[in-house]
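Below is one structure; the comments refer to it alone.
Left out: one protein chain. Kept in place: all the others.
For reference, chains read A, B and C in written order, and residue numbers begin at 1 within each chain.
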Amino acid sequence: MSRVLELDAVSGGYGDTEILHGINMHVEAGEIVVVIGPNGAGKSTAMKAVFGLLNLTAGSVRLDGVDITNTPPSDVVKQGVCYVPQTNNIFANLSVEENLEMGAFVRNDDYRPQLEKIYQMFPPLREKRQQAAGDLSGGQRQMVAMGKALMLEPKILLLDEPTAGLSPKYRGEIFSTVRTINAAGVPILMVEQNAKQALGIADRGYVLVDGSNSVMGTGQDLLNNPNVGELFLGGGRA
Amino acid sequence: MLTVENLCKHFGGLQAVHNCSFSIAEGTITGLIGPNGAGKTTTFNMIAGELTPTSGQILFEGENIAGLPTHEMFHRGIVRTFQIPHELAQMTVLENLMLVPPAQPGERLWSNWFSRATVNNREKAVMEQAEDALDFLSIYHLRDELAGNLSGGQKKLLELGRTMMTEAKLVLLDEPGAGVNPTLVLKIRDMIQRLKDERGYTFCLIEHDMDMIGALCDPVIVMAEGAVLMEGTMDDVRRDPRVLDAYLGGEAA
Amino acid sequence: MYALYDFINFHFIPGLVLGSIYALGAIGVTLTFGILRFANFAHGESMTLGAYIAWTLITLTGWHPIAVLPLAMLITAVVAVGIDRGFYKPFRAAPTIMLVIASFGMMLMVRSAIQFSWGVQLKSLQSGIQQPLILFDAIRISPKHVVIVGAALALMVIIHLILSRTKMGKAMRAMSDSPELAKLTGIDTEQVIRNTWIIGGALAAAAGVLLAYDTHVETMMGFQVLLPVFAAAILGGIGKPYGAMIGGLIIGLAEELATYPWIGDTPLVSPGYKAGVAFVLMIGILLWRPSGIMRGRTF
Partner (left out) sequence: MDALYGYSLYFVSLLTMGGIYAVLCLGLNVQWGFAGLFNAGIGGFFAIGAYATALLTTAPSARHIGGFEINTLVAYGVSMLAAGLVAWGVGKVCLRLRSDYLAIATIGAAEVVRLIFKNETDVTNGPRGVSAIPKPFETLPEPWNHIAFLAIVLAAVAIAYWALQIAQRSPWGRVMTAIRENEPAVRAAGKDVERFRMEGFVLGAMLMGLAGAFMSQYLKFVDPNLSDPLTATFLVWVMLVVGGSANNKGAVLGAVLIWTLWSASEIVTGSLPDEWAVRTAYARIFLIGLMLQIFLQKYPLGIFPEKRPRPPRSERDANAPVGSK
């Protein structure tokens, strides 16, 4: 198995506040990797580090073995990393199809076959292709956001808390969507708050605490690990 | 002291807070915890008047204050701090504090021209008060430093200092320990306890440092999915399987 | 019936003509406001510039104003892009109010450059009086009004096609929606900005030429319609090109219809205050619905 994405001892933050202290993480081909941890552990920050949205003070990020540390986001996209932010991830005034077309902005070849694939993957989007994306339900908006990212046929997809703020019904929808995408061969790195469900579909998971690695293991291992609960609710430390 | 009844806030289709009810008793340090997206900060924003609730009531000392603007909340004695410090970067630490006291005569333009003695006297008093606060927080040496030059932790202390410049009754602290090194967290914890004991503030704090919550707060309110999941001591909370489940995102809570 | 024909001849048709000119101007304003996030005060001057360029081209070639229109639009667009390079680009990361001040200064610079180059005398794009077309024995339409409305409609259709069919047009709408997400999506934002100036500048020039064709070429003409054009953009909803088109028509019609004697024999609003109608409508919309009819962005 080859490592698609690798974070090697990455440190960094915003301004002079360091949030990540030497994070190690990797995603292998075909995997779903989930990052969990208590609030403020630096999960989303770690994802932004991959996408060049953070100034890294140490460490490196490699994509397929190529160093992409501190590459600006627009170039990271071109290298095949797609990132779906937690909020503000669709163009609300554009139609569903236009959102997907924008996802292919940097492509110069014919993207229609990929568009067709995405409609096959998410039939509801085909139905609503002409509707403004902002009028869709929460779950379908996330589908648009992910579909938009997939238009580039990325080497890896980064998802930042795709189920945040969604009701349990939609959550299930999102997790099965993630699985569908993965089944199509796209490795996924996602940050999730709903650890149980996320670990349920994950190949591996990382637990971050205070900007450092804490535990790593398969999804099931982590779910059964009693220390994980303590990390969230304290009492185990101090 | 403060009772929140069936508070709701919807953003478009998103229900950030839904039928949330709890109360905060006078003289307590109440902890507000819960997973990300549970609606804690949204609830704070509504109590502090930055957001108008979609529906529901906020009763403060018996009066419904839901929907009043921030400065009205402030004048009733509700003061908040921010998770990301809102310091006035180009102003000195002292000025940051001196800005806060309400109803300063010098805030009326004409008083500055026509009754300067009153203004100057109050300025002196306000400065004394600010210096006392700086002493209390042991950052007096930073008095004339621009607030923008402070470290993250010092800015957090300054946030706390601002609450000391008011006739606050209820102080809402949004993650006072976030992004602060462990030594300073202990210090902030100590300050909060002392402010409660010495000045009689009632606190409500959002925090993810469970040790801080455990040491300071009784009771602890757990929010999930925009509503209150449970209330009790930190030990109760730790023991309750529903809480861990909410944090780990089990099926519908 | 006479009153009805009067209404159509002297109020409705002029309103439609003015409205379509405002609509063209307002599209540019709403695009720059939506994408670059600032109110461009120099927009009226782009209109003036377009009219003067057209006048020069007509003087050189003797062609019809509509024939020189594309070239005037092209030249104005190039100037607009140049102005962006020199005077707006340095402020990309600065608070947008700096851009407003810069555009305010630009307004005076462009106008004085026009006054320096062409002088301040009135000029006409076409001399001679045309026979009006007469319909139903009573409705009189000047042929140039037909040309103006026709040209404006054609341009609006073209803009619609660009915004809804081309990749760049969609990218412009996307950036107007969310500049941050546009960057994350890999959209070349500088290219989008350049195209915004090209479209905004070209449409402003078109509005200026059509306005000059209807009346005359004058150095203050752009400034005089700046307020109605802004009002149209706000009325339609900032960042909404289609809203700007509708807003332009509404403002144009409102200005002309306001002088119709709706009650009794005297005009509802004295013609001297025609220019104030746009202001009153704008204040009204800011009071009641700042997001405009198409629910645009409010700041």
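The rule is short, and it goes like this: contacts are C-beta pairs under 8 Å (C-beta built on N, C-alpha and C of every residue); 3 or more make two chains touch, one makes a residue touch a chain.
This is a predicted model, so every value here is computed, not measured.
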Given that one chain is not shown, what are the shown chains it touches? B, C
Can you say which of B:32, B:98 or B:150 touches the chain missing from this structure? B:98
Residue, one of B:5, B:131 or B:218, that touches the chain absent here: B:131
Which of C:59, C:166 or C:270 contacts the chain that the document leaves out: C:270
Hey, which chain B residues sit against the chain that's not shown? 48, 50, 69-71, 73-75, 79-82, 86-92, 94-95, 98-100, 102, 104-109, 112-113, 116, 119, 123-124, 126-128, 131-132, 134-136, 138, 140-141, 143-144, 162, 166
Positions on chain C where the hidden chain makes contact: 33, 38-39, 41, 87, 90-91, 96-98, 100-102, 104-106, 108-109, 111-113, 115-116, 119-120, 223, 226-227, 230-231, 234, 270, 272-273, 275-276, 278-279, 282-283, 286-287, 290, 298-299
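Keep in mind that, in the parts below, only the chains that are shown with their structure count from here on.
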What is the minimum number of touch steps required to go from chain B to chain C? 2
If you average the Cα atoms of each chain, whose average lands nearest the overall Cα average? A
Would you kindly tell me how far, in whole Å, the mean C-alpha position of chain C lies from that of chain B? 50
Would you kindly tell me how far, in whole Å, the mean C-alpha position of chain C lies from that of chain A? 44
Any idea how many Å lie between the Cα centroids of chain A and chain B? 33
Which of the residues in chain B end up touching chain A in this complex? 13-16, 35-37, 151-152, 175, 178-179, 208-211, 213-214, 237-238, 243-245, 247-252
In their shared complex, chain B is touched by residues of chain A numbered 16-17, 19, 36, 38-40, 137-138, 161, 163-165, 167-168, 171, 192-198, 228-229, 232-235, 237-238
Would you pull the chain C residues touching chain A in the complex into a rising list? 167, 170-171, 173-174, 176-178, 180-188
